[in-house]
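Apart from one protein chain that is not included, each protein chain of the complex appears where it belongs.
Letters A and B mark the chains in the order given here, with residues in each chain numbered from 1 onward.
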Amino acid sequence: MKNGNMKQGNKKDHPALAEAFIKDEERVDWHDGALWYIREKRDIASRQIPEWESLREAASEIKSNVISNLHNYLLQFENNLIKNGIIVHWADNAEEHNEIVYSILKAKEINQMVKSKSMLTEECQLNEYLAERGIDVINSDLGEYIQQIDNEPPSHIVLPCIHKRKEEIGELFHEHLGTEKGLSDPTLLTRVARKHLRNIFLSRRAALTGVNFAVAETGEYVVCTNEGNADMGAHLSEVQIASMGLEKLIPQKKHLGVFLRLLARSATGQPITIYSSHYKKPREGQEMHLILVDAGRTRQLGRADFKDSLKCIKCGACMNTCPVYRKSGGLSYHNTISGPIGAILAPNLDIKKHADLPYASTLCGSCSNVCPVKINIHEQLYKWRQVIVKEGYAANTKAMTMKAMAWTLSSPNTFTNAGKAGRWFLHNIPFVINNKFNLWYKQREMPESPKESFAEWYAKSEAGKPAKT
Amino acid sequence: MTVGLFIPCYVNQFYPDAGKATLQLLQKLGVDVKYPRKQTCCGQPMANSGFEHLSQGCNDLFIENFAAFDYIVAPSASCVLHIKDHLHSHENEEQALTIRNKVYELVEFLTDILNVENLDATFPYKVSLHHSCHGLRGLHLAQMSELNSPPYSKPQRLLDMVKGLQQVTLDRADECCGFGGTFCVAEEAVSVKMGKDRVRDHTKNGAEYITSSDLSCLMHLEGILQRSKSEVKIVHIAEILNSTL
Partner (left out) sequence: MNTREKILQAVLKNQPQTTPLPDISNFKGDHTDAVQKYINVFNAIGGVALLVDDIAEVKVLINKNFDVNKRTVTTLPELGDVAELISGTVNPHTYEDIELAILQAQLFVAENGAVWLTDQLMGQRIIPYICQHLAVVVSAASIVPTLHEAYEKIGTDDYGFGGFIGGPSKTADIEQALVLGAHGPLTMTVFILR
């Protein structure tokens, strides 16, 4: 297993990375089709529940209540965790989180761990941190395992290798697990992974999971998988660690009914994930830890326009519906969480690095419609653009064009005096400039310039007289 | 009732026929329509790029031009949505609010205000309807495919009144075309790919004409259609509803 540097691609922005992805049109069509199919499955599942839209509204209100009372829920949750015998840790940032995990393992002289899906630990780059300190971590979710052996981050939060063809996966298995060259049958490959990972589960003393939902009322947390990998790791481990973002809390146990009805249907169109495991107390002889992580969440909480992004339950539905995501791939977002939700979370983490993400959208609004907790994603994308410009991260050329446009458009004389139809555009609107540097023209014909504009026609016609019927 | 006709900047310059059709259609339906000569733009291209703070000039000019009318009608869902959501004024906020409440895109004006039940229109071609995202998810001109809610469609209801017109069903009812304002050049590769995919959906399902409430979408699709030398044409919905071929 390779240590160290992940394939980050070049430090390019979304447009450049997307363009590279789109070059292989056959692959893009396949990627786009696969994700659209999942969107359709989600639609079918949502129509099985007549009260679906009310359920979304309830989930949205529950999460609004959570983030507006987060302080008290955190205290209540911590109190109950401790009563249940779980050791609680708090981490301000990624570094602190990683240190805590390391110290837990070191105290038990453990140098191997098995991990089930946790986007938070991906954000924190936990595996790399531990590898540098001699601790080997294996991702047990099949998609994440595949990405791990390929030294590439996951491209989708639910479907980590949705961008990979089975032949590529077969090649990776041939290289890392000794399967026959050319073997690409998904069932056979999965059986090989099952066998290999089973040994990992049986031999590793420590297991780490993420948290889908944490119940303040009872001090338990829920982990949802289809593969059963979280449970295989946890129930064989001596030390079990759960890494959790602060916002994963829900107030009461009964609220799980709302969220578990929405989560899998939104994510994949399933009525429920195969395993929805409720962890409450350690096994006899086992140690259980839970790490509460901030890593930018309290800062986002304080942003009036963007705090609602913390309601996210990480279903990925926004990614599946987003045409930009489907046609550019998750890796073009250069952030652990990609797609529409990633574009409103990432600027909070590093506005300079991620200034391009809110612009990787046409603001079509489909994401907001599929979001089970009704986050107004497309409105937040628009609002982030205003922030990015105000804080000076917009490209210079854009700023100049915009100022010129504003001046021209706010003065009717300038507008009209720009002369013949189309001429004012030539000076001010980028997509109309008629030369080879005009990006519009690269793959599209220009709109024709008619002989007179509407305004010119109206002035000449008998304005005010009704047309002949 | 008096109606102020708002013709978006690029419609004015590149698709004047859609503006003419809108004017003529409203007149046919007995509406007293005027076109304020000093209008320019709604300010959307700047605001969507993050330069909302530069659009005050546009906003004030809009208010000045249109405050006096009972209704403001435009053959553009995206411009109307922008006005509805973002028209504000430091000096004239009350007037801005009034305008936000009386600005209408053409289709919704016909169905909701004029309550049109039939049209004397003929357009004997296979037509596919492109739902612009602003019209659909912004102005709710039709039901959105993501929602578990009862279906309806204002543009389709109007197209149903046109003689000889055959409507084409798409594989993906309301996927975005990829124009997105400055997105069309800032993310050129994705924009074109999205447009090509929509064109393929319309074309493979037999469309001869693609229509919409938004010429920004249609301009983008037309650019792709013409580059591939397709026979399929675009036409703004106003021209269909006003058509008496």
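We take it that a contact is a pair of C-beta atoms (placed from the backbone, for glycine too) under 8 Å apart; a residue touches a chain by one contact, two chains touch by 3 or more.
Predicted model only: the values in this text are computed from it and were never measured.
Within the full complex, the chain left out of the display contacts the shown chains A. One of A:E51, A:E132, A:E180 or A:E448 touches the chain omitted from the figure, and that residue is A:E51. Only one of the listed residues, A:A16, A:I87, A:I110 or A:L236, touches the absent chain: A:L236. On the side of subunit A, touch with the chain left out of the figure occurs at residues 34, 37-38, 48-49, 51, 54-55, 57-58, 61-62, 64-65, 67-71, 74-75, 90-92, 96, 140-143, 146, 159-162, 164-166, 169, 186-187, 189-191, 194, 197-198, 201-202, 218, 226-229, 231-232, 234-236, 246, 251, 253-258, 260-261, 268, 270-284, 292, 294, 298-299, 301-302, 304, 307.
What we mean here is this: only the chains that are shown with their structure count from here on.
Measuring from the averaged C-alpha position of subunit A to that of subunit B gives a distance of 32 Å.
Those residues of subunit A lying in contact with subunit B across their complex are 14-15, 18-19, 22, 25, 28, 32, 36, 43, 46-47, 49-50, 52-53, 321, 323-324, 327-328, 359-366, 368-370, 378, 382, 385-390, 394, 398-399, 402-403, 405-412, 415, 421-422, 424-425, 429-431, 438-440, 442-450, 452-455, 457-459, 463-464, 466-467, 469. Interface of subunit B with subunit A (complex): residues 7, 9-17, 19-20, 23-24, 27-28, 34-35, 37-41, 43, 45-58, 60-61, 133, 137-138, 144-149, 172, 174-176, 178-195, 197, 219-220, 222-224, 226-227.
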